[in-house]
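Every protein chain of the complex appears in place save one, which is left out.
Right, chain A next:
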Amino acid sequence: MLKKISFTVNGLQVALEVDVRESLLEVLRERLGYTGVKKGCEVGECGACTVLIDGTPVDSCIYLAVWADGKDIVTIEGIAKNGELSKVQKAFIEEGAIQCGFCTPGYVLTATAMAAKGKKYTREEIKRELSGHLCRCTGYQNIIKAVEKALAD
């Protein structure tokens, strides 16, 4: 059950043949080498596999790769530009919002999508937007602070 698809990942055009049973997570990690996309729970609960599809955060573990045909995908590898970390990434470092790092790519991508909306978020709204991610290390406070900081100006 192979199907030819093409999409962009971090601005690069990709064309490949996928098995229709493959998840986007599997194709990104195992076929294309984007290992910044983390494989966590595989049932859409932990958010570690989050990528942006046409600018929207989606769990790539419960998204079939064939559905990505024609879409624009951004992974954590596409966030820093020319070796320069993004504002969200810098804020995560400055606020110490990172420990083991497994959840971080997903958080950074969701926060990047929030920043792109250009709207103001209350702390409650930030919590709600981040609620699809689990972090077992930092206890969320530093993550929330980092996102607040990144969205502040």
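Basically, contacts are C-beta pairs under 8 Å (C-beta built on N, C-alpha and C of every residue); 3 or more make two chains touch, one makes a residue touch a chain; residues count from 1.
FYI, contacts and distances are computed from a predicted model.
Q: From the list "Phosphate transport system permease protein", "Amino acid/amide ABC transporter membrane protein 2 (HAAT family)", "histidine kinase" or "Nicotinate dehydrogenase FAD-subunit", give the UniProt name belonging to the chain omitted from this structure.
A: Missing chain, per its UniProt entry: "Nicotinate dehydrogenase FAD-subunit".
Q: Of A:V9, A:V37 or A:L64, which one is in contact with the hidden chain?
A: A:L64
Q: Which parts of chain A face the unshown chain closely enough to count as touching?
A: Residues of chain A in contact with the hidden chain: 1, 19-23, 26, 42-45, 47, 50, 56-59, 62-64, 66-67, 110, 128-129, 131-133.
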